[in-house]
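Note that this complex is displayed minus one protein chain, with the remaining chains in position.
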Amino acid sequence: MIRRLGACVLQLAAISFIAFYLFSVAPGDFYSAERLSPQLEGRSVDQWRAAKGLDEPWPERYVLWCESALRGDFGTSLAYGVPVARLIAPRILKTALVLMPSLALGWALAFSLAAWAARRRDRILEPVMSVAGMSPEVILVSLLLWLAVWAGAPLAGAWLPIAGLTAIVVPLVFLHAFSALTTAREANFVRIARSRGVPRTRLWTRFILPAAANPLVSLLGPSLATAVGSSLVIEAMTGWPGLGPLFLEAVQARDYDVVQAVVVILAAALTFLNLAADLLLYRIDPRIRLRV
Amino acid sequence: MSDLVRRLAFLLGVLCATLPAQPQHGGVLHVAQRAEPKTFNPVLALDAPSRDVLRRIHADLISIDRTTQTTVPGLAESWTISKDGKVYRLKLRKGVRFSDGEPFTADDVVFSFALYLDEKIKSPQRDLLVINGRPIECRKIDPLTVEFLLPQPYAAAERLFDSLAMLPKNILERPWRAGRFNEAWTLATPPQQIAGLGPFRLKQYHPGERVVLERNPYYWKPERPYLDSVDFQFLPDEDTQLARFTAGGVDILNRLSPQAVQFLESRGAALADLGPGLEYNFLCFNLSPGSPNLALFSQQDLRQALSLAVDRPAMARIVYRDRAAPLWGNVTPGNKLWYSADLPHPARNVGAAKQLLKKANPSGKPIAFSILVSASSAERVRMATMLQSDWKELGIEVNIVTLEFRSMLDRVLNTRQFDTCIMGLGGGDADPNSEMNVWLSSGGTHLWNPNQQHPATDWETEIDGLMHRQMITLDYKARKAIYDRVQSIVADRSPMIFLVSPHVVVAQREVGNFRPSILDHQTLWNADELYLIPGKHR
Amino acid sequence: MIGGTLVFLNTWSVYYGAHRAFGPLDLRIGAGGKIGIAGASGSGKSTLLASICGLLDPAARTSGAIEITGRIGYIPQESLNSLSPHLTALDQVAEIAGSRERASQLLASIGITTDRQNFYPHQLSGGERQRVLVQQALAANPDVLVADEPTANLDEANEALVLGLLETHQAALIVASHRETVFDRLQCRVLRLTPRVDARLASPPPIPEAAHVTARVDALTKTYAHRDFFLRQRQGPHILDGVSLVIRAGETVALSGPSGAGKSTLARCLARRERWDSGQIDTGNRPAQLVQQEPSESLNPRWTLAACLREAAPQADADVLERIGLSAKWFERSVSELSEGQRSRVAIARAVLAAGDGLLILDESLASLDASTVRDVAAFVQDAQQSSGMACLLITHRLDLAAGLAHRALSMEQGRLR
Partner (left out) sequence: MTARIAIAVIVAILIAGPWLYPVDPIAQDRDAANTGPGAHHWLGTDEYGRDLAARFLAGGRWSVLAGSAGTLVALALGWIAGSAAGFAGGLADSLVMAVSEWFMAVPWLYLLVAARAAMPLNLPPRKAILAIVLLIAAINWARPARLARGLVLSLSQKGYVEASRGFGVPAWRILVDHIFPGTTGVLVAQALSLLPRFVLAEVTLSFLGLGAGEPYPSWGGLIVPLRHAYLLRNQWWIMLPVLLMLPFFASFALVSRQLERNYRVSR
């Protein structure tokens, strides 16, 4: 287990480094915009930069960041002047508040659809889903908005981002679940079991679903990754007070402590979900658990 | 059907808004805002969202009446100016209290200015209060009188006091002395620890979601404000703002995009078109020594030719759906005091432009350059697109380079690696003094060739002289004459090609005493007078 | 229709596209009846059985009449994917038998002890899996048992067990096999899809005197070690335990033993397809050529025969096909057009060509092949041994083959030669 965790930590370190480097290559910094204000002298802007240590070369800044990060301090937001942790904590909760339901909903919906389609060898749903899977979030949300107003639904609250996210998750999961189930139900041992007169429900619960499980379990991580990525945009558009608006704002404003923190936290979440998925795989698949 | 109902409701709303109805107390005003405030500390606030909220919480000594654009008494009920214009003596109102009940005295004023001028704090307002490198001095005469000493005569100095929040010494002095002022009054500070002199005081802050202000019981104006509270909702996406507005969750919208205006029109919403604002959009040539195309752009004929070939009315029509004024100078028609009407407005003339171009480029070798524009401003990208097709008729190949905002600023203000760029200025005050840095050749925002040791051209020298003169001229008419001259020089030499000035358009639902203005804050500047028209709000 | 008839076929045939898999065919079986289906591989045995069990794949077309009365119990040819990898042996049977107790009895009755009953298919040996499949079929106590090559790759002991099961069960029986012995043992009427062939094998050619050593193995030892999920080293049991062996030019050595004894591992080591822990292997300048079960697998279905053969032996030409009983015209044909058995012939022939004067290993390659194929292939191998002095290691559980083809026979158990 230790080794495994070690690998994860190493990965996080690598990600934080790459992110920080990429950040440093982007031109402009947090105070670029202030230079444009006629009421401000260039000197004062320079003083601000110096005060925040923005004029140091990026390797030093990265080292500093690592030190404080290891102490559990993710630095202070340039824009907000408060510790990043305080800034992010409430928003993570909000994001989770839309992520979890939409993932659950999306999986449930997609899976039952896929099972239905697989059972009656449906041919239409698949292409439809794969087209739906392509549509970018920005467009999806604005169409949703349109629908909502047209239907006179309330626009405040969580349902709008949840709906948007679900719409992102469903096609992704459906396509995988569908192909997994169709392959499983054609599997040799399933056909034999069927010929042995195993009742349909047993056939699905004991034979088909376990066989289809592996690809789906390994989809957990990617599906979360996609959902998180989309949630950033969707939250920003629907004005949901999660990480999304903060992150995009911070990206544009070059508020690097915030960006760095968000990236690392999300990356960590994903890494450990993948780990969990592997653990699950290890539990449910005897071929992995019990090697000869 | 429902549309008809909406129109009727709208008409009714207009009636109620126009009839001298008796203002009603109570109610919550919902306002949509693009971004959330970054701090509750007015001394450190850099960004518009913070200021928009803070100015409802705090008050200034002398304010600028947004409708007349002239100064009116604020916390100071009267003031006198010495003959030489160097000494300002302000008389404070009696019995004014902070929102926590503490009395407001001259000490607070002196303290506040000490904060703004403190080098360590590095307040963004500091540069305004430093004239030619020498700060304004503030003295207490008696508990209700303060005196300001200017290092030199400074025209319309009283305008400087506008939106300079007066702060409570008893709360902020300790952190300041402890050198921890920058941690005071952040978003993490509990609301009751924040006190101001404005009509409202902070009630709740929901991170990323909304800021709620409540009525300040100690507000100095009797019977004010009418509203119980103001609710700022943070909606980054305009479409969502509009959806909420039409659904009734938001009462006031600011800074509407052309598309949004058109949409609201089609929905029959109560729009107020205030005509052109102070923002002027322009194309700026890069005339710095290191400019990639200096030889080309330093030819005035070329610049004028390009300016002549621009179809400004079409730009106003297409980019802003006719809600914009074509510009030939840097002062917009919206700027009542400083707009110079007698500036020439040559119509588009490709023929004449071609003539000029021949002079500038006798060899007739193909001319090509790029326009730098921020991708985040759809309007300016559109302007670039139109310029490109306008100038194609002169046989000029223009390459549009859209960059993410800060990358673009880095090129324009830092590396200076660009041919031309499209930008806009004029967010601040209407007074010329607020734009010294744009027109002085030594200025950091002298965009075509910033931070010069010595003016590169004689006309820039002249502008420098004029700007310095107008700054110390106290008589308005004389100043106006000087500033008109500046405008005509810039227009004629056209180091910038002025394009259009968008109208300020705002929307509201059944808000009484709604008197929007083109100056910040466009709709809430008179928040203490706003009230909700009864019977229309859920 | 006649009372007591369980399966009735009338001019029954199955087509894949234009190609007819078998038929037209008449068949009737009543209670207690026993029919053996014989025929060369590719003659449609499996298809016929599948069609009776209603397991034809959707692509197939049928003509003629089929009537099934009574429950069918299908015993597929053993392979990993005929049992669910997610269920223990016990559950596999319990799903059919209804109760775990009954399932447990059934399995115990065929020598699968209670501890091994909780193993998953991939942990069981081929023989055990085959037995589980049989019991699964019997658990549904069917009226007709349909068994497809039930003993194809079982060692003697397992074969006896499985055939015993089929014999004792009272249900009618349809069994397909390529081995007459099965039919004799079960005393069933034999239905031939292709005429019987004389499968007598030519006796092995004499080994030339003072033949040099082609392959030498010294004290070969190997244990399986793997990292488990938590990346810990896991020490496995000894697969090879000090194996020493010498094979001379032109010699054929038969190697038999229970499944899991390490025969295949030894073969893979000789062919340099696996590493070993200690000991030496010397097969001269080239590794041994290994042909495994399902020889046809070793031909790339996208290629032509020519391409396949030339990959191994650049000088190969069409008459190779003649010598293994195929037509030279097929030289340029695609592998995918050939039947299972035909592919196996080509595959083995190719290995022989590649081996040259080196070592050829046939690891159960002949097990699933019909008699005529075995005969032709064996002849081809023996030619090669005579002409080029190729040595051959024949791994098989079939004593008849071992006796017919090998100069000497070795047996292996728990990684040791005896």
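What to note about this one:
Residue numbering begins at 1 within each chain, and the chains themselves are lettered A, B and C in the order written.
Definition applied: a contact is a pair of C-beta atoms (placed from the backbone, for glycine too) under 8 Å apart; a residue touches a chain by one contact, two chains touch by 3 or more.
Quantities reported herein were computed from a predicted structural model and do not represent experimental measurements.
Displayed chains that the missing chain touches over the full complex: A, B, C (touch as defined at the top). Note on the undisplayed chain: of the listed residues C:Glu180, C:Asp218, C:Asp241 or C:Glu294, the one touching it is C:Glu294. Of A:Leu36, A:Leu113, A:Leu160 or A:Val259, it is A:Val259 that touches the chain left out of the display.
Summary of contacts with the chain left out: across B:Leu92, B:Leu172, B:Ala243 or B:Ile518, the touching residue is B:Ala243. Set against the missing chain, the residues B:Gln259, B:Gln300 or B:Asn513 yield one that touches it, B:Gln259.
Although one chain is not displayed, subunit B still touches it through residues 238-239, 242-243, 259-260, 262-263, 266, 292, 311, 314, 317-318, 368, 370, 372, 374-376, 381-382, 384-386, 388-389, 399-405, 407-408, 410-411, 417-419.
Even with one chain removed from view, subunit C keeps its contact list with that chain: residues 271-273, 286-287, 289-290, 292, 294-295, 297-300, 302, 308, 311-312, 347, 350-351, 354. Residue-level contact of subunit A with the missing chain is found at 7, 11, 14-15, 18-19, 22-23, 25-27, 126-128, 130-131, 134-139, 142-143, 145-146, 149, 179, 182-183, 225, 233, 251-252, 259, 263, 266-267, 270-271, 274.
Keep in mind that, in the parts below, only the chains that are shown with their structure count from here on.
Across every pairing of chains, the maximum count of C-beta contacts belongs to A-B. Central chain assignment: A. Criterion: smallest distance from chain C-alpha mean to the mean of all protein C-alpha atoms.
In terms of their C-alpha centroids, the spacing between subunit A and subunit B amounts to 39 Å.
Of all residues in subunit B, none touches two or more other chains.
The set of subunit A residues that touch two or more partner chains is empty.
Considering their complex, residues 53-55, 71-74, 76, 79, 81-87, 91, 95-96, 120, 122-123, 136-137, 140, 224, 226, 228-231, 234 of subunit C touch subunit A. For subunit A in complex with subunit C, the touching residues are 1, 3-4, 187-193, 195-198, 202, 206-207, 210-211, 213, 278-279, 282, 284-292.
Taken in their complex, subunit A has these residues touching subunit B: 26-29, 32-42, 44, 47-48, 51, 79-82, 86-87, 90-91, 94, 142, 145, 148-149, 152, 154-156, 236-239, 241-242, 245-246, 248-249, 252-254.
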